[in-house]
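A protein chain is absent from this complex, but the other protein chains hold their places.
Let's look at subunit A:
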Amino acid sequence: MFRNQYDNDISTWSPQGRLHQIEYALEAVKQGSASVGLRSNTHVVLLALKRSSGELASHQQKLFRIDNHMGIAIAGLVSDARVLSNFMRTECMKSKMMYDRPMPGSRLVSLIGDKAQINTQNYGRRPYGVGLLVGNYDEDTGPHLYECLPNANCLEYFAVSIGAKSQSAKTYLEKFAKDFGEIDVDALIMHGLHALRETLQQDKELNINNCSIGVVGKGQDWHVVEGDRLKAYLDQLESGVAPAASAEDLPQGEAMDTE
């Protein structure tokens, strides 16, 4: 009702104390396909459901490498995600140049928050239409998982999900979150796949084309598991077998051929 009077631009408050443009931007994130993030004491895993516009089309990339120790999963406007990921990459390189050490995740996420806030207060601009799940491994403080949204809130999580039907994934994650701390990376991935599966529509299922897994952690640079390399995990998911520690499946170090 009154919403329409106060939602024309970002610099107008509603009488209820809300900025409707920001809420509309959050809707854009909710419309994107699901992304899930979870972490143990040694690793962070980001999983994403890749949408394709049709049978003949490719599936949209949802995981981006930012640096050796950091990657992101997105939900929402992919073009905004590109702009933000280029910003993150530049900041990481500047940090390495100036301070000779990798960018701490918390610092980068603050920079994203500051950048996103500008678009919520200047007339004529619009908030970014993308939500980011940022996973990084810091040598001193360990693995971290952050959620960055168009409202410029950046919070840290043990496990989180954004995008379409993400509440279903959250329900699964909340149920099992207390187990995530000590398990190995393969078990963590399996939990993530279970959570991601919850977000699928009735008649759909995870396959090697519509799924993407990003891993970063202790002794392991950011790399993405996609395509044929997903088979082992998806088979385990199908059979419902408890995840086994098969570290050979996961490539060690930097994977130069996937993004």
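Please note the rule applied: a contact is a pair of C-beta atoms (placed from the backbone, for glycine too) under 8 Å apart; a residue touches a chain by one contact, two chains touch by 3 or more; residues count from 1.
Criterion: contacts and distances are computed from a predicted model.
Visitor: Which of the following is the UniProt-recorded protein name of the chain this complex doesn't show: "Cell cycle checkpoint protein RAD1", "Phosphoglycerate mutase", "Proteasome subunit beta" or "Calcineurin B homologous protein 3"?
Guide: Of "Cell cycle checkpoint protein RAD1", "Phosphoglycerate mutase", "Proteasome subunit beta" or "Calcineurin B homologous protein 3", the absent chain's UniProt record names it "Proteasome subunit beta".
Visitor: With the missing chain put back, one of A:His20, A:Arg65 or A:Lys170 would touch it. Which one?
Guide: Considering the complete complex, A:Arg65 is the one touching the chain left out.
Visitor: In the complete complex, the non-displayed chain touches which residues of subunit A?
Guide: Looking at subunit A, the ones touching the missing chain are residues 65, 89, 93, 97, 256-259.
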